[in-house]
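Here the complex is missing one protein chain, while the rest keep their positions.
Coming up: chain A.
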Amino acid sequence: MSDLKNASKYYWHYFKRYWFGFAMTAILIGISTACIVIAPTYLGRAVSELTTYLQHWSNVATRSSANLGTFHKTLLVYLGLYLGDAGTLFIASMILARITAYSTGTMRVGLFRKMQRMQVQYFDSHSDGDILARYTSDLDNIFNALNQALIEIFLSVAQFIGLLIVMFNQNTTMAWVTMASTPVALIIAAVVMKKAGVAVNHQQDDIGRLNGYINEQVTAQKVIITNGLQKDSVKGFLKHNQKVRESAMSGQIWSGVLNPLMQGMSLLNTAIVIFFGSWFALNGTLSTGAALALVVVFVNYAQQYYQPIMSLTSLYGMIQLAITGARRVDEVRNQPDEVEPADSKKLSGIKNELQIDDVHFSYLPGKEILHGVSISVHKGEMVALVGPTGSGKTTVMNLLNRFYDVDSGSITIDGMDIRDFSLKDLRENVGIVLQDPQLFSGTIADNIRFGDPKANMEQVIDSAKQANIHDFITSLPNGYETFVSDEQSVFSAGQKQLMSIARTILTNPQLLILDEATSNVDTVTEANIQAAMDRVIQGRTSFVIAHRLKTILNADKIVVLKDGSIIEQGNHEALLAEDGFYAGLYRNQMVTD
């Protein structure tokens, strides 16, 4: 039931802006229901008018005065009422269709917006496919449910209210009798819905996991093929598939049985009305004739009473999916956002220095990765971070850009903690070339101007030239307009890194971070772009991580990180002279014949 409450809150959030549309719908549906309720009386009148006409016509004396005029008029009114019904129903449905489509659209974009605000940590520890299932499965379910159930809910409620009014007007006792089985129906519904809720929750979670599995496997299809893992992959898939089958089975069954159960309740209720009504008629205060007529009328009402409930429960499977969908979308929406300072200070470049001061950090509580790292950099300096793999170099970069926040200690720019700047400000000043380059679907030009979509072609080409990728791009038949995506790029691994460098060069950041930006690039090309890089780095503060020490020989300061602690610091010459860890690394790598 807490799911139901959450779902109400969720839909309220998206629906409240459409209050006017809903109000209109309610009015229109009210009119439409009124038309439907009134129309049969005109039908009855038409029939009786016809009877009168027949009587008049049969009688020779009155035959001349017999005419069908009033009959035709009544028929016209009847038709008019149904036109009114159709018209109002149509407009109401159109309004709801619009609300449905656009509110689902808002939910979809809202989820994406939320995703963009969330902490990197969430993505580092959750399956992509499970998140994606919210777009492709849960939101689709929500749309389907709204598309069909929303109007039905309105209609059913209107019918229900209409019937209650009519019933209580007729006879209060019989009206209560007709409603007598309602608590039982409610209890049954509550029990079934509880079971169904749990089952459908499982079902959608399993579908999310299945989606996660498929997404991860197919994304890594190259690994699967080259290692001949297809059979394994299918085996793993079958496990997930079977799980989905089982949980979906109980989900479908529990949400599917509500309708037949209510159908049964409807018949039972009719039986109750009949039994009690006959007893009431035969032992009551009314004249028997009138009482019996009343019973007949209420038998009809008893049937109609369950009609709205049955229409709604026949859509219950969908509705439950929408409730579960809301829960799953909400699960993501409730994740913490990246932390923004309450009142942010303005950051416009580094004026003096950047200071990393006694920083401790752990990804997982209790497993500290950085143990008191302190580095200070003056404006315009280039700092190189070297050290064995896993020593925490990328982690330092993650902290500089606030992908993660320090546990203790601080990072300051000109004495101000970077957590006091708005994320936008900070990141606009920090340009980072990541260890693992990632392209987006779009043209090559789009990818290069990713950091500044308004950049003109000249800037794009200039950056590409500096990153030494221009010649390759122009050799492609469509040049800069070649369509690429991350999976289907025309680039080799090294070329992709060059693209990633071009992308960063274009944004002209104040603080530049290069995390093994050229690890897959051959050393000749690397030497070529080194000149360009030197120019880019010139006057800018930069952090460079590289295993190829050749690229960092000119660094103002080389920081050697090992197991999360700084063990050496100084420039190339000084560190070689020290003959410590760095000197060892250097000698190992260089070809010295």
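Here, contacts are C-beta pairs under 8 Å (C-beta built on N, C-alpha and C of every residue); 3 or more make two chains touch, one makes a residue touch a chain; residues count from 1.
FYI, contacts and distances are computed from a predicted model.
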| Omitted chain (choose from "Nitrite/sulfite reductase", "NADH-quinone oxidoreductase subunit F", "Multidrug ABC transporter ATP-binding protein" or "Acyl-CoA dehydrogenase") - UniProt protein name | "Multidrug ABC transporter ATP-binding protein"
| said: Among A:I31, A:V295 or A:I323, exactly one should touch the missing chain; which is it? | reply: A:V295
| message | Looking at the full complex, which residue from A:A23, A:L186 or A:M249 touches the chain that isn't shown here? | response | A:M249
| Sole residue of A:I187, A:V234 or A:V339 that reaches the chain not shown, by the stated touch rule | A:V234
| Any idea which of A:H126, A:K194, A:H360 or A:H378 touches the chain not displayed? | A:H126
